[in-house]
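Excluded from the complex is one protein chain; the other protein chains are retained at their positions.
Up next, chain A:
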Amino acid sequence: MSNIDLVASSDMEFTRPNLERQLLEGRAIKNNVLTILTWGTAILASVPLLSVMYMLLVRGGTRLFGADFAEVLTALPPAGFEMGGGIGPAIVGTLLMVAIASAISVPFGILAAIYLAMLEPKGKLATTARFLAKVLTGFPSILAGVFVYAVLVISFGYSALAGGVALAVLMLPTVVLAAEEAIKQVPQRMKDAAYGIGCTRTQVIWKVVLPTGLPGILTGVMLAIAGAAGESAPLLFTALFSNYFISELMEPTASLSILIYNFSGMPFENQIELAWTASLVLVLIVLVFNILARLFGQPKV
């Protein structure tokens, strides 16, 4: 006979543990308090965004959605005590410099991403370049301005081109990393099928990988453009500022962000109002590119 008794003897006092949740138990109270705190933190964290949006619409919206919106969008900025005026040159300048930056950084970025993702992903060059691209994403934007100042501005003076190059330095890592990620997502089978019918690597890249990875690449490009449009520090001493519409690439150029910076500290109500209007226009431009990024990024059905 085994001396292990598998059945508890009936005379032994057997207490069932209480498996019901106890609301007032210490650990339950702690749990609920922390949950409430987390909800509070999340709500508190969205307050700044709502406040910024509200101020933009109320203080920037009066001019932009008012009767003289055409003047605001096209006129030259006002001087001192002058009333009215607009942000026309700044809008043109911002769009132009972002276009220059995209024209430089997008082709370079995508080609570099092709190398990183397809041609030699594990090689020494790719590993180093990828790491440096990541380091560059945390590169202070003002240093892009300092760099371009040292390279271009000292010899050629303040210009829209210098501003565009500074923005391109900041866009490049975003484009490279996003495009690399998008190219990696292309299924290996599609590439293998193309290799199988005798395609060279270049043909696989142009006819299979790029068309398939395009939505992801465009998402990255749009996000990079949105970021560049909002930058101001790299433009401070590369593009400088101008009160007039740009007539050639090699002259100082206005931009929305520098206009906001300059007007924010002025003692004139009209200028401060224009700074808010320019902020609203700038945020709208940034939002449009963010929304485009999301649209491209949505998976196709």
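Brief remarks on what is shown
Heads up, the rule we're going with is that a residue touches a chain if its C-beta (ideal position, glycine included) is under 8 Å from a C-beta of that chain, and two chains touch if they have at least 3 such contacts; residues count from 1.
Assume contacts and distances are computed from a predicted model.
Not every chain of the complex appears here, and the one that does not is recorded in UniProt as "Phosphate transport system permease protein", selected from "Thiosulfate oxidation carrier complex protein SoxZ", "Phosphate transport system permease protein", "ABC transporter substrate-binding protein" or "Acetolactate synthase small subunit".
Across A:Ala79, A:Val135, A:Met250 or A:Leu295, the single residue that touches the chain missing here is A:Val135.
The missing chain, though absent from the display, is touched by one residue of A:Ser46, A:Ser155, A:Gln188 or A:Ser247; that residue is A:Ser46. Screening A:Leu172, A:Val186 or A:Val208 for touch with the missing chain picks out A:Leu172.
Although one chain is hidden here, its contacts on chain A can still be listed: residues 27-28, 30-31, 34-35, 37-39, 41-42, 44-46, 48-49, 51-52, 55-56, 59, 108-109, 111-112, 114-116, 119, 125-126, 128-129, 131-136, 138-143, 145-147, 149-151, 169, 172-173, 176, 196-203, 205, 226-227, 229-233, 236-237, 240, 257, 260-261, 264-265, 272, 275-276, 279, 282-283, 286-287, 290.
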